[in-house]
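Partial view: only certain chains, each at its native spot in the assembly.
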Amino acid sequence: MTNRGLFVGRFQPFHKGHLEAVKAILKRVDELVMVAGSSQYSHTLDNPFTTGERITMIRRSMEEENISPSKYLIVPVPDLHIHAIWVAQVVGYCPEFDVVYTNEPLTRRLFIEAGYNIEPVPFHRRKIYSSTNIRKRMLIGEGWEELVAESVAEFIKEINGLGRLQDLAKTDKI
Amino acid sequence: MTNRGLFVGRFQPFHKGHLEAVKAILKRVDELVMVAGSSQYSHTLDNPFTTGERITMIRRSMEEENISPSKYLIVPVPDLHIHAIWVAQVVGYCPEFDVVYTNEPLTRRLFIEAGYNIEPVPFHRRKIYSSTNIRKRMLIGEGWEELVAESVAEFIKEINGLGRLQDLAKTDKI
């Protein structure tokens, strides 16, 4: 029987911390379902990238690290903002899974109340490898490229991700 | 003719202040429709309890105080966040009513513009008997049990409401 894990995140963007976590989890499960949550959102300061862009980043990172695409799959799940149904929504979108990896308090709580087996995401150097930190560095023009896979850094440049983020940070309010 | 009142609230949680208000209102109307607003929400710091849990709290409180279930009914109404239709939404969900009891400025304003008869909720010791205050006390571990009916305090413990609220207050942002 395949032992399948679920890794819930937004991956805005997908960084080396995520990548190391995936490697660590893949030592414990046969296959990993990566839920790209809030899949309908993009073009905001907290969710700058589209689901298509996030999928591209994840696949390129995985390829760069020689993680076989047979070991993971990515499932975008839209957010309905009705927490009482969130677990059922994820269950409906994903192949059956045995254990949920998440550090996000709400997701963790909802899966616990639904009786699921939860494990923390084994993050490494969390303060540095954090999407929030990376988006902040992108905005203020500090180095962020080292924090994501090389191919992700390239892709973000290809789609002019920094220009997008910096434009979104502007305001016309006075 | 039945004189029916409408009491609009979120009841997160239902407390003794609500209970005293219900008693006071029931001296003026024959029957009270209690709208449990934002019915789709739960598991957030402001809306920790599900509609099912809120209904349980209200019914247990009422029973504890010997308020007959023939005197009130509870109607959960989801929020569509389109204020221009909120009154029509409530009217569609509820039996006909003659007067609206609310202190919430937006609800009050919308019913006034729609030509309804509005009365303030006769709250007693508002600063202490307040859902906001109770949720805050639950979070920081100060006594809150006295502020709700005994059966509500028991129920919140049964469902581990404090654990939920404290979990929701955590963050994985760094």
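Chains: A and B, in written order; residue numbering restarts at 1 for each.
The rule is short, and it goes like this: a contact is a pair of C-beta atoms (placed from the backbone, for glycine too) under 8 Å apart; a residue touches a chain by one contact, two chains touch by 3 or more.
Note that the structure is predicted; figures quoted are calculated from it, not measured.
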item: Number of copies constituting the complete assembly, 2 shown; value: 6
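In the analysis below, only the chains that are shown with their structure count from here on.
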item: Parts of chain A lying in touch with chain B, wherever the complex brings them together; value: 81-84, 103-106, 108-110, 113, 126-127, 130, 132-133
item: Residues on chain B engaged by chain A in the complex (per definition of touch); value: 40-44, 50, 164, 167-174
